[in-house]
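Removed: one protein chain of the complex. Kept in place: all other protein chains.
Lettered A and B in written order, each chain numbered from 1.
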Amino acid sequence: MSSFLLRRFGQAVLLLFIVSMIGFAILHLAPGGPMSQFAAGGEMSQEDLDRIAQQLGLNRPLPVQYGEWLWRMLSGDWGRSYRDGQTVTAIIGSHIGATLQLMATSTVLAMTFGAWIGILGAIRRYSLFDSLATVGAMIALSIPTFWFGLVLIYVFSVWLGWLPSGNRYTIGDGSLMNQIHHMIGPVMVLALVSTAVWSRYMRSSMLEVVNQDYVRTARAKGLSERSILIRHALRNALLPMITITGLHVPTLLSGALVTETVFTWPGMGRLFLDSISYRDYPVVMGILMFSAVLVLLGSLTADLLYGVADPRIARSG
Amino acid sequence: MSASHVSVETLSLPPPGLWHRPGFKRFRRHKLAVFGACGIVLLTLACVLGPMLLPYTDTFIDIRQRFAPPFSGPHILGTDPLGRDILARLLMAGRISLAVGFCAMIIAMAIGVCIGLIAGFYEGIVGTALMRFVDAMLCFPSIFLLLAISALIQPSVPSIVMLIAMTSWMEVARVVEAQIRSLKSRDFVQAAVSFGASHRRIMFRELLPNAVAPIVVAATLNVAHAILAESYISFLGYGIQPPTPSWGNMLESAQSYLTSAPWLAILPGAAITLAVTSFNFVGDGLRDALDPRMDLG
């Protein structure tokens, strides 16, 4: 077990290293750069701009910039934002809460609903409910998330006036109810895709389990259908499901970015967009690395849980 | 996979006609897949032929007619903030969006298949290095990567196609690599090796044809993914630039007219959903048809 862990950890570190090179190369090789935000202000001359570029170390060769960045990163210094001079870790720290809040809530919701839909679909295979759920899941996976958000805002905020059209809470009213009220819209949007994914996996996982010998044996023993489902089938079907959550992290992060944009939610996704439009390299790099770490943690957890769930799984690659 | 039992002799024969393959029958039985296929054909026909039948072009500006709601006058689906016909724009945008989806898929497939083939065939250092690169690329949530690059390049249709292809070939590479690795030990490949066939021949003549099924499935789903990706970056303002219409950039400014002209947001979104759903249905049907053991639907 521990050697497996160690190997996976080593692989993760190697991956992060490659990730950092790719990210750095993409950001720095592209035209445009952080200087243009100063230039656009129209107040600064070329001299001023060159001076700032030099101070920020932007005119040095790329490998040197990368080396220095990597060295600092390893020693825990993720750099400072070009915009407000705060450390990147502090900035990410102050935005991650809002994003995790969305991700966690929608995951819990999606798990509950997805599992329910999937189980029901598996039990009543080929019923009307099952067909509708299948088609519904496919459509949910095909809808552009942001558009679903717009439609929700139109229906529930503009038309019915039930939900706020954005923000995390009303200023001056940070009460729990107020926060929950603001969360309904974005959580619905973010949970849509996850629910679809969950229901489909749950259904097939459940179908597999239902046909296993021990379930047949339990049935033969005359146990009630209900207790078979809960005692045997569900437990065995749920375990592999948990790994799905781990592998689902990148999709969730992408979804969060879009959802945050539509609902003006002050999380990482919006921070990323803002930082990109300002060419705030340290922050953009920081977020890319941070999300890569999250993704790797997710898949590592998935691997581990998968091993726990089914000790027969061969641990390769 | 069904291909695993095919021997090297049958492979050199021309494949049986598509219509007579058992897979195709299964596909036809899959109602949703047929629905999806019809959706794709209809959308494509409408986008290719439709604009020629309409009295308006997608760029004709008529300020006096702006914000006409659908079904209220000569413009069937209404007009946009510049008074351009929305139906004409939807169809022209469809051409672009579908073309972007299709071209991006072709390029992504080319990259993914090549890398998967090489990595799966050679394994060892080359294979490991390539697959670690694939893993690293997959560590970026796709939208983050798309946006990071798109904010830095000058947007045009070809550059957006390249961008989407560059960020969506990895899954294919993984699928192909796994497939090739499992095929490599089969008798017919070993036979080809013992006959002294060149590596290239083995890869492209023996291995690749046997990996077609998952590639076709991945390709179909990839088109859906590419259309969605285009709409995401265009919605966020970094995608295809006006005046070239795309379903995504028609939605870009729609949010601010949500109260006064909701059809501006609803119509292009519905078009995207229809197209993507169709491709997903077809991909799903293909998966069932080509690989009967996987039953997710």
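To be clear about the criterion, a contact is a pair of C-beta atoms (placed from the backbone, for glycine too) under 8 Å apart; a residue touches a chain by one contact, two chains touch by 3 or more.
Operating definition for what follows: contacts and distances are computed from a predicted model.
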item	value
Chain not present in the shown complex, as UniProt names it (candidates "Monosaccharide ABC transporter membrane protein (CUT2 family)", "Peptide/nickel transport system substrate-binding protein", "Anti-sigma factor antagonist" or "Malonate decarboxylase acyl carrier protein")	"Peptide/nickel transport system substrate-binding protein"
Sole contact to the chain not displayed, among A:S94, A:T112, A:S127 or A:T217	A:S94
Full-complex contact with the absent chain, from B:L152, B:I227 or B:V276	B:L152
Identified contact with the non-displayed chain, of B:F188, B:Y238 or B:F279	B:Y238
Residue of B:F35, B:F102, B:F133 or B:Y257 touching the missing chain in the full complex	B:Y257
Interface with the unshown chain - residue positions in subunit A	31-49, 51-52, 55, 80-81, 83-86, 90-91, 94-95, 157, 164-168, 170-172, 261, 264, 266-267, 270-271, 274, 277-279
In subunit B, positions touching the absent partner	59, 61, 63, 66, 81-82, 150-155, 236-238, 241-243, 252-253, 255-258, 260
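We adopt the following convention: only the chains that are shown with their structure count from here on.
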item	value
Chain centre separation in whole Å, for subunit B relative to subunit A (CA means)	23
For the subunit A and subunit B complex, residues of the former touching the latter	14-16, 18-19, 22-23, 26-27, 30-32, 134-135, 138-139, 141-147, 150-151, 153-154, 158, 200, 203-204, 207, 249-251, 253-254, 257-258, 261-262, 272-273, 276-277, 284, 287-288, 291-292, 295-296
Complex interface listing, subunit B residues touching subunit A	32, 132-133, 135-145, 147-149, 151-154, 224, 228, 231-232, 235-236, 251, 254-255, 258-259, 262, 265-266, 269, 272-273, 276-277, 279-281, 284, 295-297
